[in-house]
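So the structure is just underneath, and the comments pick up after that.
Not every chain is included here, but those present sit where they belong.
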Amino acid sequence: MHSVSGSTNMRVRLPVLAISLQVLMLVLYGVFVRYDPSADAKYEKNDTVWETNEFYLRYSTFQDVHVMVFVGFGFLMTFLKFYGYSSVAFNLLVAALGLQWAVLIQGFLHQDEHHKGVIYVGIMSMINADFCSAAVLISFGAVLGKTSPVQLLIMAIVEETIFAINEHIAINVLQVNDAGGSMVIHVFGAYFGLMVSRILYREGLRDGHSSECATYHSDIFAMIGTLYLWLFWPSFNSAIALKGDDQMRAVINTYFSLAACVLATYAASSLLDHHGRLDMVHIQNATLAGGVAVGTCADMMLSPFGAMILGTLAGFISTAGYKFLSPVLASKLNVQDTCGVHNLHGIPGLIAAVAGALVAAMASEETYGKSLYLTFPQLIPSNKEDPAFHALHGEFNFIKPGRGRSPAKQGAFQIAELGVTLAMALAGGAITGFILRLPWWGQPSDPNCFSDHLYWELPEDSKEDDEAETRQHTVLQMKGGENNS
Amino acid sequence: MHSVSGSTNMRVRLPVLAISLQVLMLVLYGVFVRYDPSADAKYEKNDTVWETNEFYLRYSTFQDVHVMVFVGFGFLMTFLKFYGYSSVAFNLLVAALGLQWAVLIQGFLHQDEHHKGVIYVGIMSMINADFCSAAVLISFGAVLGKTSPVQLLIMAIVEETIFAINEHIAINVLQVNDAGGSMVIHVFGAYFGLMVSRILYREGLRDGHSSECATYHSDIFAMIGTLYLWLFWPSFNSAIALKGDDQMRAVINTYFSLAACVLATYAASSLLDHHGRLDMVHIQNATLAGGVAVGTCADMMLSPFGAMILGTLAGFISTAGYKFLSPVLASKLNVQDTCGVHNLHGIPGLIAAVAGALVAAMASEETYGKSLYLTFPQLIPSNKEDPAFHALHGEFNFIKPGRGRSPAKQGAFQIAELGVTLAMALAGGAITGFILRLPWWGQPSDPNCFSDHLYWELPEDSKEDDEAETRQHTVLQMKGGENNS
């Protein structure tokens, strides 16, 4: 029958792929992964000198990020009326694979030079793995409802690999600051997903799909996602910041940016409707744009005022994007962006990158004191013999030579990383899109999009509604086809 | 048409007000707000001596409070079947404005005498801003479903201003203890909201409204709010307590008070129904009364036993309030209290105030040791030359002269603050009510109350239900009018 045709049957594909990947993970973890000294019983000091154990400094922040990745992203996507199971459960599946693979691929690229071939896991690797998975979940938002779980698992593996390379360039090659990952996570995830969606373009959905909408309660479920993302975004942007004032500043800046963003979003949403009514899509998404927009410079001396400017701007632009830009992207550029990730992660991420470059370029000892060289280690003189280095080393005996950049130069490098991120995201998304177009991955047909019934045993009540909708869409499409011919 | 008549159209009002307020915030933040030293890069010590950084002591507690304010209050109000969008989303809007304004107004009133004209933001200001917003959200509960978002924004600005003055009196003038803010937040927010609701009294809702009820799933959504409030209330009551044993005690007392309150609520709810059935309204709300009732004395040496007595009492009284008092308030005093905030915040807050006064009056060195003067700095001798002060200063070299009050006198001051709080709440609520009655704020007409359709673009399914209900109510009202005439 129409719903489970041979080409989309998951019975062999999904188990074989999931088991193969999990076995691969097991082998690689067995060979390479070990506990970080903070978690290894052999290092006895970590029992008693717990104050220096990062665990107690970062664990509650990690859990906030963890909630964002699984509850936040998962429930944000439950707004679709017949795709709630898939939204929240494929999110879990993709992230559970994603974090395992991220620990490996990030570990390979950031190996300690003294311990080649060993990947140490501790609280920082768990946070970074969650971050890396978040990028894939952003891309998932662009293709939501149009891909099989098999396609999503493949996308996770490919995307995270390219993500880690770009992250490596950002941290170790170009050496840029991006505390909340607005470039590395949000810009990357958004443009990667948009490009995948472009390659997987469906002519049959040009006029929409009758299931691509919300019900009253599905919209309220989505607000659970929104609120947890909104509340814990200060933890996201501060999770890997330097401890002390940098981390605190990242929290404060994000808190105020998000608060300002809410007012801007409500104002814009009402303004853009003929009757002044609010649109749930805007409230669910654009209220979060402030968290993205402040991400790159969250730990810098941006000032609460600066944070609120960014949040206000992001709220307006993101809302306007949902109203005006998304339809154009779909009709002119053939980019079908289910969740509007371009408006929530893409554009606000660009704003963040530019803001980060500007704030970095304006950094000075006057504002930061000597902490300037802790927040921006790239400004530390590169020569150990340099008297300026000596003076700094007298103050902070743990520092190492840096790049000797000027703040302005650092700003330029920040922009360079934005370019690299965009290039890698678009190229990576294109490659991934072509891989996903191979006919083996059980991609749903157009009428079956945005519907759980392909992949789930459904309760009686929804089964009927859902299949009726699919049949209706099939009929509409056929009629549409007739009209067009 | 009926639903978006000119008088309630938000298209101009809401954007203009929201943008004006946000611009005002931007200007004031630009001029006055700066990072607290704990978040300012210039203060280098905060990098290394992180142990003394309040951030690591209070951030996870702050996040619990943050969840309570946005998820707890927001979802608690989603019980109404056609007002779920507005409940959760207006809660977000009001709180996002509220916290920005709270930082300013609380900052102005608690300025450091050495740094006039500067407001420093750190973790404590964020917690206090969330607290201040909570008071507005309590008031929101009283007028839920009967006010436009424009009215709510205005209420937030006026209420927080009066809140901060009352808080200033409590902390700096009368110098009372109120760890969980049961007087300053709960009593204030409840009676303020009740007075606003009284002034906005609607004759047309005297016999109820067909939309003022729950559906099966909306009640379960509301339980999300209930549970997060219940779980994190120990964090709420301990968030600004002194670090160390005071904070721990506030957690323990609240934990046990809430547990006892649950049993009392279920017992009372079943007892008060003819068939012994439980009422979701009681479970959603009265189970939380124990958190309010223990709030003022949460950090005092109340004993777990004392906490459980308060919780049990609060559960019974709050449940009985929903059953017997609310209908009387509505019919006799014309106070229409949608969420029953009088039973959840009002009466339990009065219990808290009296309990706090009693426990303070019974405080002694025998029970507290010398810590008595840390928990109650008002008892420290006021004269630096006093030998008793000298002895204390030898023990705690950071203390400053106090008021030299006796514990009994402190108890009297606690009661005085209750009186001040009630007076300011009722007067403030009356003023606000009259402001909100001005015809410019798009207040919904009676038939349009408790309905999202005025303010939201709704999905197809709910639009029909919702509008049918509104039409039905209009007809019923007209008939009622005919009958009355």
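Order of writing sets the labels: A and B. Residues in every chain begin at 1.
As a working rule, a contact is a pair of C-beta atoms (placed from the backbone, for glycine too) under 8 Å apart; a residue touches a chain by one contact, two chains touch by 3 or more.
Predicted model only: the values in this text are computed from it and were never measured.
With 2 chains in place and all of them the same protein, how many does the whole complex in this file have?
In total, this homomeric complex is built from 3 copies.
Rule of thumb we're sticking to: only the chains that are shown with their structure count from here on.
Between subunit A and subunit B, two copies of one chain sequence, what rotation angle (nearest 5 degrees) aligns their Cα atoms?
Roughly 120 degrees of rotation.
So, what's the distance in Å between the C-alpha centres of subunit B and subunit A?
34
Give the list of subunit B residues in touch with subunit A in this complex.
Touching subunit A from subunit B are residues 4, 9-15, 18-19, 21-22, 25-26, 29-30, 33-36, 38-44, 46-48, 50-51, 53, 55-56, 59-60, 63, 66-67, 70-71, 74-75, 78, 84-85, 88-89, 92-93, 96-97, 99-100, 121-123, 126, 149, 217, 221, 224, 454-462.
Can you tell me which positions in subunit A touch subunit B when the two form their complex?
Touch list, subunit A to subunit B: 51, 56-57, 60-61, 64, 81, 213-217, 219-220, 223-224, 227-228, 230-232, 235, 242-249, 251-252, 255-256, 258-260, 262-264, 266-268, 270-271, 273-280, 283, 287, 301, 303-305, 308-309, 312, 367-372, 374-375, 395.
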